[in-house]
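As structure tokens, the structure follows; a few thoughts come after it.
Left out: one protein chain. Kept in place: all the others.
So, chain A:
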Amino acid sequence: MTAVQFAFLAGLTVVSAAIVAFTALVLLSARRIDGGPHLLAVLRARLGRSPYDLAEGNRWAFYVHRITGFAVFAFLALHLLDVGLYALSPALFDEVHALYSTPLMRVFECGLLFALLFHALNGLRLLVIDLADVGARAAGRLLDGVGVLTFAGTAAGSAVILWPVFAP
């Protein structure tokens, strides 16, 4: 492993740790922000509960939106650094870029696709809710649609991204 590759992996570790730490921060401060029982206690109590409460769905969408937004920004910061290497020296860029096609990075890229899809689709949902002034029921239906599209898009995209790992 070369020095820039080591630096990139160290950066990726920092980005991953920042995403985990931010997720913990959001979950821990959730109770202070919007009151009610602790989010993780809610998760325990609500798992397997049916039919699910629409307001609860919107609440989870809020937190997932925030965490995926932070995750994409954290990766963007690292990504601007590695693409910056291209201006410095294309050979140096290629050294780091070789890491992007490793199995571990491909799994990370599938996570990135999930974050981008959910954040984009849920953001457009919020826009529709505001512009069309739809009620809570329709907002819940839209969230179901966001969930289905995110899941389908992530599954299909992940199959394409991970294909070379299983069929080289």
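Odds and ends about this structure:
In this section, a contact is a pair of C-beta atoms (placed from the backbone, for glycine too) under 8 Å apart; a residue touches a chain by one contact, two chains touch by 3 or more; residues count from 1.
Going forward, contacts and distances are computed from a predicted model.
Look at the chain that isn't drawn here: its UniProt entry, checked against "Acetolactate synthase small subunit", "Succinate dehydrogenase / fumarate reductase membrane anchor subunit", "Branched-chain amino acid ABC transporter permease" or "Tungstate transport system ATP-binding protein", names it "Succinate dehydrogenase / fumarate reductase membrane anchor subunit".
Within the full complex, the residue among A:10, A:55, A:91 or A:104 touching the omitted chain is A:91.
From the set A:10, A:55, A:104 or A:124, the residue in touch with the chain omitted from the display is A:124, counting the whole complex. Where chain A meets the omitted chain, the residues involved are 25-26, 29, 32-33, 66, 69-70, 72-73, 76-77, 80-81, 83-84, 86-87, 90-91, 93-94, 97, 100-101, 105-106, 109, 112-113, 116-117, 120-121, 123-124, 127, 130, 157, 160-161, 164.
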